Each structure stands twice: as structure tokens, then as C-alpha cells.
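These notes concern the structure reproduced below.
The other protein chains are all here in position, but one chain of the complex has been omitted.
Showing subunit A:
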């Protein structure tokens, strides 16, 4: 018996133990005996006897105690080994599995066609995709010096969430660094090649550019701190000066070839700001002189441009419910949506994101002229079901003038009402809606009954009382014009700070000297393009994905002081053909930016010689029809049209490469349009 024990302990401890669950004790003994006899072939009998004696010392109790840990160890070891084995096999596989044909990357194909690097390329990342790292922090952030706070693995969110939020916030009065904290943009290509490990942003494009000969000396990532307002990136980091100097250097060192600029998302309006800044004289601008852009820039290839803002920005400022792609994927959706943790998390997100001026730059621009008013919107007649099937025939209905026919089978969606309180209000004809004067609302008394128990999480909602909330909700509907008043009311400090940096109107007279101020530079409707007739502007964006356009809100039932008083009414669903789903009206777009915002300037605002484009810079629209990835192996798809995933779209990459290698807009095929952007643009009555 003792020898049995010994054997178990020595090497077969675990398997025997497992077997013991299945067989009777006697069986087990016998088995082990057999085992032992086998061993006896090798073991001298004397040894065995000796061991027998020794083994009697080991109590049986010890045996039992070990079992649990042992089997745990065994299970873990088993898992690890299997995992490693699979890992090893995975690494042993050749990169191209036989049978599975990996499509050739556009870079390789175009290289074979003889394309080589010609024009230096500057990449301008958008909001949230750029990495941020810590340079100086509070004691709680010890050990994070020059580590990424934003981008990368985001481990710090889970380790020290409050510390992390504190360091990512900006000062809520100046919009710059809080005292004692310096968080800066990561420089270089690593800033935005991958947002998180495995989640590419620019990496695919960079790799393809490298295939045709691009490298560090003719490829530059103009990373900037995307939390700041555009002019503040210059004031604090001299980011615009650096960009200017870099572009000049790239030109000089590459044989005076002009630069191809590829901005993405918010980078588009950042670069628009740069174009004005660089030609403006020194105190406010870069002092490059009036011919700078003509001399240095060949083309601006805007990817997923948010020229006229995105409705998503409204909801994100209003109730922190903006569902930006990268944002959401990074911060674990389950956590945000969870009812238990949800309130606090959203409050914190709201508080932090309201200190970021850049969010305000994405509010819808151009007011009701562009985005539509209570009864009218350029997208009306958009049929959601059809869009999803990939059929882009716009159903013809001209009944938008007749409010009474609103209840007809084909009901027009009133996209102009960016926020409505209640589903009915979002559909009622305007005559039936009680409208408070929003100005009146703004000046209404917001008696400050600060609840001391609410101090933990500061948002400006805490300074408002229930009365004001009710008032806001009573107003029922807000268009893109009144939405600004609404935001000024609910977030006075944020808007006051940010509106010294951004403007959202339409200029009547562009020669008015007030438009020399930098706050107008990022609004395409309040600035002129630079005098550069040879320059080209491209609008590259995906279509075919439902994109948030307007919201149905409700008052949050929760009366707790720390909650955000408004929520999207996710119960509001339309009928089958309706574009209303989960409290959100959808239109065609790339999941973040509606077609209208991305395409209008290139389709109409700048097309030909207009007052916004006095020198007649050529514009091209290139749309990419969204196709979801066919299989899991494709990852995020080679033909995706989604806002960020489009950076891996083969057709888009090919276009960018061709332009970089010297092709002009007409050589790559001029306009390529799938959506009804041209029809929408026609409906917009903007003086050009």
C-alpha cells in the first residue's frame, strides 16, 4: 500500500487521482500494482522494500490536501501546453496558407505597374486615433512617464481609472493643460499607425506606400494633440509651425516635389485650418505668404472628411452618448451600456470630453441651410431599407411641402430636427409643435441650487435645476441652429470656451475683415480656399452604412443628482421602412459622417469657381461602396466603407497611391459616386 502511495506521489500523482474518481478503490490498487510490477522490471526488489519502509511516514491526509491544487496545476498546465502548441503551429504556418489565396496588396500590384514614390506624403490623423503620452503628472501616475495614456493597450483605464481621467482632462477654463499635468501627442508614424494592438488606422496605408518606395524621408505623420482646439495646438505645442517646417523640408529634400496631404476625419478640418493659418501674417498665422499653398501642396486627399461636422458630436456633448467607432471599441462597450455602472461612467466621460475643445469643432456647421429645418432636410426621401440592400435609387416623393400628408405610407423623415423629445414630436408637422423661443430659454433663469452631494462628479448639469430640464424638454424639437443655443444653455462654460475657437455659421460676405480671425478657419463655409489653382482637393469616403443623423431624446427618469438628465430614447423605433431605430434616425454615410457632410463641399460648395473657392481649385469625389468582410479571415475587410476601416479599403489605397505617384484627379477616373450626394446638394440653397 505504501508503495502505491509512493508511486502516486512521485510521478503519477495526478493521473491516478483522476482515475480514482472513476474506479473503485480496489481497482485502483490493482492497477497501481500492475504499474508497479512493470516498473519492477527496472527496479531492483531491494530498493522497493526500502522505499516501502520509508513511505510509511507519509500520512494519507497530506495526499488529500494536495489533490485540489494538483489538479488545478494540471488543468492550467494542460491549457498552457495546448495554447503554446497551437501558438507554435500558428507560427509554423507559412504566411500564405495553401488554398487560401491572399489577394495581392495594391502596393505590390502598383509597383509592378511601375509606380514609384514621387510626391512626399503627409498624413494628418483625426480625432481619438492619435496616441497621447504623459510627460508630467500627479503622484498617482508614477511610472507612466512617456507611456501612452491614449492609444495602445489602455491598461491604465482599468488599473487606475480616476487617475487616468484626471490626466486626460484639460483645464475647463483655458482648454489647455491643468497645472502639473502635461500630456502630449506621440510623434512620428507610431502616433496613429495602430490605435490599439491589432486595430490598424494608418498602418495598412503606410505599408502600401512603403511598397512603392516611401520611407521616413518622404512620409510624415503630422500628429497633434487632438483634444485641443486647432489654434491651441500651435500656441502650446507649435504643432502648426512644425507641420509647416516639415512640409517645406519634405519639398526641398525631395527635389522640390509638392506634397500630397492625406487627412482623415477631424484631420480634414485641422488641415483646412492649417491652410488658412500658413498664409496669414505672423502674429496669428504662420507667415508663409499668399503663395505658400500653391507652392508646396499638390493635392489634399481627404478621407472621411467631416467638413460640415457630424450630428454625433451633438449627442456626445449633450449626453455623452456619441458612439464614435474607436471610442467605443476601446472602452469596452459592455461597461458603458451597463445600467449599474453606466451612470457614473457616462458622467465621467461627459465631464472629460467637455473639456476637449476639439469636440466642438465637429458640431454641425452651416445651420438650417445645410442641415435642414423643422420641416425640410436635404436628405429627405432617403429610403433606409433600400440603402442597406445596396440599391441606391432614391424613392421619388415630393410631398415634403405638404405637412398634412405626413401620415402617408411613405412618410418623410424630418432629419432637420436633430434632437426631438419624443418620437411623435420628431414626426409631427411643425405647425403642431409648441416652440419656445430658444433665445428666451437661453436667458431663462438657471437658478443655481447646487446640491452638495453631487460634487463628486462635476458636470455642468449639476448647476442646473429640474425646472430648466423640464423647460428644455418642453421645447420639443431642435434644429441645427437651435441646437447651438441648447448646448450653450446646458454647457455654458464649455461652449463659451470653445466658441472663441470655432464658428458654425455661414458667411454672408467673405471679405468681411472679421473672417480673418482664426475661429473661422476650420469652417469651410466661412473661409476661402487658398489661391492655388493647381491644387486638387479630393473627398474620399465610404457610403452604404446607416449613419446617425438625428435623435429622439427623453428625460431621464432617474432623479438622482449625479445622472445626466437626458437620454436617447432607445425604445423609439420606426416601422419597417423607417430610418428610425433605437431612437436614432439614420441616413447614408460611413457610420460616423453623413454623406452630406463629407461630400457637399466637393460636390457643390467648392466645385468650379465659387466664392468659397475663388481660384477654382479642382475637386473630386470618390465614394467607396461598403461591403462587409466576406469571411473572418479578412479581418476588417478589404472593401469596407466604415469611417476608420476604410483606411484598409483596397480601392481607396490604390487611389491614394496613384495620386502620390503623380496622377491627377482625372487620371484616376474623376468623380465616382454611388450616393445621391449630387441631388442632396442641389436641394441646398446656398449662395455660391
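In this section, a contact is a pair of C-beta atoms (placed from the backbone, for glycine too) under 8 Å apart; a residue touches a chain by one contact, two chains touch by 3 or more; residues count from 1.
The rule we apply is simple: contacts and distances are computed from a predicted model.
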{"item": "Name under which UniProt lists the unshown chain, selected from \"phospholipid:diacylglycerol acyltransferase\", \"MAGE domain-containing protein\", \"Alpha-1,3-glucosyltransferase\" or \"THIF-type NAD/FAD binding fold domain-containing protein\"", "value": "\"phospholipid:diacylglycerol acyltransferase\""}
{"item": "Absent-chain contact - pick from A:68, A:86 or A:249", "value": "A:249"}
{"item": "Touching the absent chain when the full complex is considered, from A:207, A:516 or A:671", "value": "A:207"}
{"item": "Residue of A:143, A:198 or A:513 in touch with the missing chain, whole complex considered", "value": "A:143"}
{"item": "Hidden partner interface residues of subunit A, rising order", "value": "1, 11-16, 19, 23, 27, 29-31, 33-35, 37-38, 40-41, 70, 72-78, 80-81, 95, 135-136, 142-143, 145-146, 182, 184-185, 187-190, 193, 206-207, 210-211, 215-217, 237-238, 241-242, 245-246, 248-249, 252-253"}
